[in-house]
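Every protein chain of the complex appears in place save one, which is left out.
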Amino acid sequence: MLTKEQIAQRIAKEVKKGQYINLGIGIPTLVANYIPADLDVVLQSENGLLGIGPFPTEAEIDPDLINAGKQTITMVKGSAIFSSSESFAMIRGGHVHLTILGAMEVSENGDIANWKVPGKMVKGMGGAMDLVASAKNIIVAMQHCSKDGQSKLLKQCTLPITGIRCVKKIVTDLAVLDVLPEGGFKLLERAPDVSIEEIKSKTEGKLVIEGSVPEMVF
Amino acid sequence: MLTKEQIAQRIAKEVKKGQYINLGIGIPTLVANYIPADLDVVLQSENGLLGIGPFPTEAEIDPDLINAGKQTITMVKGSAIFSSSESFAMIRGGHVHLTILGAMEVSENGDIANWKVPGKMVKGMGGAMDLVASAKNIIVAMQHCSKDGQSKLLKQCTLPITGIRCVKKIVTDLAVLDVLPEGGFKLLERAPDVSIEEIKSKTEGKLVIEGSVPEMVF
Amino acid sequence: MIDKTISNAQAAVADVFTGATLMFGGFGLSGIPENCIKALLEKDITGLTCISNNAGVDDFGIGLMLKKRMVRKMISSYVGENAEFERQLLSGELEVDLIPQGTLAERIRAGGAGIPAFFTPAGVGTEVAVGKEVREFDGKLYLLERWLQADFAFVKAWKGDTAGNLVYKGTARNFNPMMAAAGKITIAEVEELVPVGELDPNQIHTPGIYVQRIFQGVNYEKRIEQRTVRKV
Partner (left out) sequence: MIDKTISNAQAAVADVFTGATLMFGGFGLSGIPENCIKALLEKDITGLTCISNNAGVDDFGIGLMLKKRMVRKMISSYVGENAEFERQLLSGELEVDLIPQGTLAERIRAGGAGIPAFFTPAGVGTEVAVGKEVREFDGKLYLLERWLQADFAFVKAWKGDTAGNLVYKGTARNFNPMMAAAGKITIAEVEELVPVGELDPNQIHTPGIYVQRIFQGVNYEKRIEQRTVRKV
């Protein structure tokens, strides 16, 4: 089973040179730590920044410079600041190459649920619905099962969904899976020491296995 | 009968303090010469400038600073530059208080025709259709009759129209007229030494005359 | 150019009325019009509809207006960093309209730009789509969304001139420029108010045409929600 850091590390391998990337809160944020500098990627923050840098030192803190998680940040060289409407024009227009975000459920046709749990206080979808409706490539980082052991890879989402037919790839603590255009989770890689049987038993949606399924290599 | 300069001078009296104004090509451009400086109006150029200044001296000419008529211009203090989409956002959003433009025909319900003559080379509407569809107040500056003596204040436009029910006021070489919400040209003022009879005979559309019609005062 | 300076926040908000629709710039607590919010808190008005990406925190920003029960409805993309908010929502005192952040930004932009409606893909197939027209363009589904406008828009800029031209700083820009254009009356508070001619016309973020009143704010707290630092 992968740790959160390892999930992030594995997702980082999906990143290509020169991409513009939006990272969601949680595990996706950790991905930044594993992207090699020579890939020259640019991180977008939907509150209006291209070129997120590392967290600031105490001396560098600027209340006028935060990320979408409201954390203080810095800018890298070559950054650009813009308004929220320009930011989502960028997202909606398909200019952001890759969106990495967490999920509570993903269905076998690529629907994602990650914003609302009936009966709990609803905080809002923020930019998630815009991101999943528009990004060219969407990778989900999540645990394979919920805390009470239920599969999060489902035939159909049970929670209110954030977007339809949008997730392209999922990296969990157990596996890497593609969402097939015709529906179904195609098993690409296993986490070290995790058996295909275990993944089968923990995937409620249709699991497609073709040929051998290698262990992830880090 | 008014000269073009006098038409411009009369229109300038319609301008109110602090207004943002878009001036079309021709007589409307001349209006700027008659607006008192203490009215603090701001002239908008739809190619992306608020705050048109006087024409430049030879030394001041900058090819990167032109008006919508493609003439070299200068900026006044407090100007702002923006893109064409922002410029028409401003126009379409009703932020420009007053548009003054020329016309080939105006109908008694406020339709305007000023962009196309069938059989002649069509150059395009430029920003005229956006301006007339959106401005809060539209004043037309034109000759009362065409060169061949036909009235330009009509029951219905005969030329392809630029916009419907938009003209609020007309200043011609003969008269100042309001376009009534219920239709009809209400005669407000006569040019010096022009009789009501002459205006009647040269206005094809419905002319409304109530009470006395004073001569213009300059 | 006309001088749009007003003496202070109290004067700027004097005519804000019960039941008005208000827009507030800011993302989280960054770039919020602190002075105007404080001045509104001194007024005896209620039943407000507030359009703001977030709803402040319990003891700062719009959260203080919620606590004083001035707000009837919030239109936001993300709320509830705020316990009083949750209480009022559950008790039915407060109504909330949650809107995808990009749709919120674009609806406000449309309000300022005279575009009554547009199509966007965000929310297709979700509960956000309920009651909305869905249309296919080039094989993809989109929702029809309407513009948002406000009686008063409150924006915060870094610098401004007396003609209302504004320059923002960093990610404190966020929703401020669109809101400036979408308010019938737009009130700008700035950290530094300068005479016309001092700001470079090429570098204006919000042209003064959108701003009806401007003043230099005082005592900016600029509270940070998530102070995150790296070890050195």
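Labels A, B and C are assigned to the chains in the order they are written; within every chain, residues are numbered from 1.
One rule holds in what follows: a contact is a pair of C-beta atoms (placed from the backbone, for glycine too) under 8 Å apart; a residue touches a chain by one contact, two chains touch by 3 or more.
Here the structure is a predicted model, which is why all the values come from computation and not from measurement.
Engineer: Could you tell me which shown chains are touched by the chain that is not displayed?
Structural biologist: Every shown chain touched by the left-out chain: A, B, C.
Engineer: Which candidate, B:Thr99, B:Gln143 or B:Thr162, sits in contact with the chain we can't see?
Structural biologist: Considering all chains, including the one not shown, the answer is B:Thr162.
Engineer: Among B:Arg92, B:His144 or B:Lys202, choose the residue that contacts the chain missing from this document, as touch is defined above.
Structural biologist: Per the contact definition at the top, the residue touching the missing chain is B:Arg92.
Engineer: What is the set of chain B residues that contact the non-displayed chain in the whole complex?
Structural biologist: That gives, for chain B, the contact residues 45-49, 54-58, 61-73, 81-85, 87-89, 91-92, 111, 121-130, 133-134, 160-164.
Engineer: Tell me which stretches of chain A touch the chain missing from the display.
Structural biologist: Within chain A, the residues that touch the unshown chain are 17-18, 20, 40-42, 44, 49-51, 75-82, 86, 88-96, 134.
Engineer: Tell me where the left-out chain touches chain C, residue by residue.
Structural biologist: Against the missing chain, chain C presents residues 106, 110, 113-121, 135, 137-138, 140, 142, 146, 167-170, 173, 202-203.
We adopt the following convention: only the chains that are shown with their structure count from here on.
Engineer: As a teaching exercise, work out the groups of chains that remain connected by touching when chain C is ignored.
Structural biologist: Once chain C is set aside, the chains that still touch form these groups: A | B.
Engineer: As a quick test, compute the distance in whole Å between the mean CA positions of chain A and chain C.
Structural biologist: 29
Engineer: Give, as an integer number of Å, the spacing between the C-alpha centres of chain B and chain A.
Structural biologist: Centre-to-centre distance between chain A and chain B: 55 Å.
Engineer: Report the inter-chain centroid distance for chain B and chain C in whole angstrom, where each centroid is the mean of the CA atoms.
Structural biologist: About 36 Å, centre to centre.
Engineer: Find every residue in chain C that makes contact with two or more other chains and list them.
Structural biologist: Touching at least two other chains: 109.
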